[in-house]
Structures are given as C-alpha cells and as structure tokens.
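Have a look at the structure that comes next, please.
As you look at this complex, bear in mind that one protein chain is not there, while each of the others sits in place.
Each chain carries a letter (A and B) given by its place in the written order, and its residues are counted from 1.
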Amino acid sequence: MNLILVLIGGLMLTAAAVAMSLRNIIHSALLLIGSWLGVSFFYLWAGAEFVAFAQVLVYVGAVSMVVLFAVLLTRRDRQDVVVAPETRTRAISALLVGGSVAGLLVSAVLGTPLATGPAETPTLTVKDLGTLLAGPQAAGLLIAGVILTVALLGAVVLAATDSGKEDAS
Amino acid sequence: MTATLERLPLLVRDWITGFFPEPVRWLVSGLLAIVAILAVFGLYFAYLTLAERKFLGRFQNRPGPNRTGPFGLLQPFADAVKALTKEDIVPQAADKLLHFLAPCLVVAFGLISFAVIPFGRYLIPVDLDAAVLYFFAAGVSSELALFMAGWASHNKYSMISAMRALAQLISYELPLLLAVVPVIMLSGTLSTSKIVVAQGGWTFGIIPHWNVLTPWGFAGFFIFMIAAVAETNRSPFDLPEAESELIAGHLTEYSGFKYALFFMAEYFGMSALCGLGVTLFLGGWQAPIDILQVVPSYVWFMVKLSCVIFCLMWVRATLLRLRIDQLTRLAWKFLVPLGLINLGNAAFWHLSADWSGPLQIVRWAISAAVIVIPFVLIGRTLSSGLAPRTYRYAT
Partner (left out) sequence: MTTLQLCLVISSLLFCIGLVGALSRSHTILVLLGIELMLNAANMNFIAFWRFGASPTAATGVLFAIFSIAVAAAEAAVGLALVIAVYRHQKSVRLEEANRLKG
C-alpha cells in the first residue's frame, strides 16, 4: 500500500521539481500539469474519488488552459518562452529558504505522534457529499459560486482589450 | 437461454481467468476488459470509417469505396497499411518529444473514457460512483494533447488553429455539461450504471421510460448531441481542421501513422460521447419494448450507438460548415441559455413527480412550454435581420 503512495509521490515531486528548474516555460507548465495529475492520483489513492476527478477537471482542464493561453499571450516571439536564468544569489537563497522550511516541516511531521485512523478507506459516496453541500454547507457553496462569478467577471474585465485603443497603439 | 447469452462475456472472462492462480486474477480480469474494449472498438472504428465513407458516398450519389475486397470491406485494412508505411515526417524545428507525445496522449485520453460506459447489464469496465465526472475529466484532458500538437509543430498556422480548436472545445464544454446536469438531478446519481437502471421499465409494455421521451430529456439530448458534434470536431463544426479551407489545422505537420492516430482518436471520442449520450438519454442497454428483452443488453447498446452515429454521419452529409463567429455565438447565445432554462425545467419535473391524472397532462404541457417558447424566442432573436437564404443557381 505504501509502495503505491511512494510511487505517486515520487513522480509528482520529480515532475514539480523539474518543472521549476526548466528554462522553457511551456515545458514547465506541461510538467506542472503532470504534477497536478499526480495530486489527483493521490486523492484517488486516498479514496476521495470526487475530489480527484474535480482536481483533474479544474486543474488539467481549466487552469492549465488559462496558464497556456496566458503564456502565449505574453510573448513577443517564439523564443520568448525561454526564460533567462535567474541570478545565482537569488537561486541559492531561495533553495536555502526552501530547504530550511522543508527540514522544519519534515522534522515536525516525524516528531509528532499522530493518531493513526482506521485501516480501511472510509466510504464517502457522491450522494453523501451532495447532501452535505446542499444542506449544512449550503452557505459555503453559495459563497464559492459568488466568488467564482465575480472572478470570472473580473478576469474578463482585466484581460479584455479596448479594441479602439489597441488599434491606435 | 437468454440469461446465458446475457452473461456470455462474463462466462468467457471467468473461463479465461480460471487458468491463472488466485492472486493475479483481478489483474487478468482487468487486462481482459481493456483488451476487449481495444478489440471491439478498434474493429468498430475500422468499420465506422468504411461505413462513413459508404454512407457519404450514397448521400452524394456515388458508390464509395468498393474496390478492396468484396463491397470494399477490406478498405480499412488497406488504409491501415497505407498509414503505417507512409514516411513519418517531423519538422526540423519541432519540439520532438511533444510532437511524438501529442498523438499518443490524444488516443489514450480518448480510450480511457470508455471505462465508465455500461455496455450491457453486467458489462461495465469500472463501476465508479462519480462516473460522469470521470468521463468529463478524461474528456477535458484531451484538450491538452491538442495544444501540444499545435505547439510542438513549430508552425504558426498550426499554433493558431490549435488555439481556435481549444476555444471551440472550451465553448462547447459548457452546454455539454448543462445538458447532462438535468439527468443527474432526476436520477440522483453520478454513476452511469445506476442512471441506466433508473430508465428501466415500460408503460403498457411498449413505451420505455427513457429520459429522451420527456420534455427536458428531449431538449437535453438535443443540446447534448449538438455539443457532442462540436466536441469531436465533426462537420458542421469541423473548423479546426476544415480540410477544404485550412490545410489541416493543428494536424498540418503530422503525417503517416501519427496522423492516423489523431483520426482514430476523433472516432474513439465520437463513439465514447455518443455512448454517453445513449447511456444518459436513450436508456443505455435497456430494450425499447418489454418483449424484446430476449435480445442481450449489449446488442441493444451497440444498435443504439450505431443509430446515433449514423445520425451524425447524416448531419455531416447535410449541413454546411459554420464560421467561427457563428460557432461561438451558437454556443454562448443559444445553447447555454437553453441549457440553463432546461435545468429549471428539470427541477420543475422533479418537484411535480407526484402529480397524477389530468394534472399529468398539465405537467407535460408546462414542461414542454418552458422549453419550446424560449427555443422559438431565442431563435427568432438570433436570426432577426437575416434574410432567408436564397438559392440563385439551384432550382
């Protein structure tokens, strides 16, 4: 059981790490999408079927498209997707900060006596989730809907060009 | 006899898995399901291409392919040999890895959506609780492969048409989902097998309880099929590759077997989407009449699937290609509002479930009016200011 988890985790972490160190931003984005897919496999492994498919639908289907469109809309020519390397001090300091945070978190996790729950996967059907979302959590659902609508409108307003102005420039 | 026929695929599977030791049986039965899908739908794909060419030929008053084998029945295999032996050209400046990965991924994502379609009473590869969500998650992943194809070709026309294709797919994702939501509302489950079971039963033994035979279901099926045609890039929504106008869109730099893989993925995607349509609206594997239940359920599924696909071929032979602005306008101004209204309609249908007697007629009338009146009004508004088409040279 743990072997599958290590496999999923290893692939996910490798994809994310390689993505963050690549120069070509399109390759970075595609590898990160692979890493998000790995997260959804983790959800599937943990038995949260609905969250796993929602993750694929939202991240691999929607966020990835927004990211790729944004990359293509913010470049002057084809070579523009190759990002210039960062300064050495910046990379080293970022690695130092990240490494120390990682050390802190991992030692905290390993040092805490965590209660181990049931061995078998808890069953949570989509119907249970639906009743929860439409009943006790209805307010949260409504707020999430409002946030999404506002974000959609905001994104359109921000990204839309004033066509007249665009012609003049 | 009927029960044996119904369980025949399962018996074959158990017979084969019987040869293996107990610990690996689950693996063998899983692999067998994959092999069965690949074999059946591989062959189905091969003959679908032939059927499409034959039908298109008949629609256009020509015989269609008839030289290879009797009645041209070996044509798909000749095509396969041709695709395999063609030179595989990769542009010098192409992103080699992505260029190779794109056709593989597009076929893989097309195939994995078959996993949740109930082909028969006992024939469902994976019976997931969130099957419909899984189907759409697999469907949207193929958009990524499309982007990769356009990007990796290192050709600005490929890139632009890939972005156009993506815009089309994203626009039509919305009506597709809006058409599916009423079915999920009314059957109260995301599992495809339970949705089919919920459509069982007959009134007077002849009228099946399929979703398509209700006002909201009919509208939903209509929207679903239009969106499905657009999602699979088929005529009249085939602008991404519009053979006669553009070169081949994002497939321009693909040749040989890689091109054939894209072609295959299109047909797999079409079969899977039509299969979902049959499952959600046309009663899946349920027989149309009570006494016809002697025919095994998987035969009914394939018959319904083939009928739906035949209708798509008919549409392809009949309708003209849309322009890109007409295409997005149809999605956002016509299908999406109609889908939203249909959602309310389904809610009404759910709330009025216990109406009986003469109230039943009122229920049908209200439900039909709710969908027909907006249909006419939105249609009128969208087509106002456009003169009726005149045919100057055709009489």
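Going forward, a contact is a pair of C-beta atoms (placed from the backbone, for glycine too) under 8 Å apart; a residue touches a chain by one contact, two chains touch by 3 or more.
Bear in mind the structure is a predicted one, so any value in this text is a computation, not a measurement.
Shown chains touched by the hidden one, complex as a whole: A. Against the chain not displayed here, chain A makes contact via residues 1-2, 5-6, 9, 12-13, 16-17, 19-20, 25, 28-29, 32, 35-36, 39, 42-43, 46-48, 50-51, 54-55, 58-59, 62-63, 66-67, 69-71, 73-74, 76, 83, 86, 90-91, 93-95, 97-99, 101-102, 105-106, 109-110, 114-118, 121-122, 124, 128-129, 132-133, 137, 140, 144, 147-148, 150-152, 154-156, 158-159, 161.
Heads up, the rule we're going with is that only the chains that are shown with their structure count from here on.
As a whole-number value, the distance joining the C-alpha centres of chain A and chain B reads 30 Å.
Interface of chain A with chain B (complex): residues 26, 30, 33, 49-50, 53-54, 56-57, 60-62, 64-65, 68-69, 72, 78, 125-127.
Contact residues on chain B toward chain A in their complex (touch as defined above): 98, 128-130, 133-134, 136-138, 140-141, 143-144, 147-148, 151, 154, 159, 163, 166, 170, 173, 188-191.
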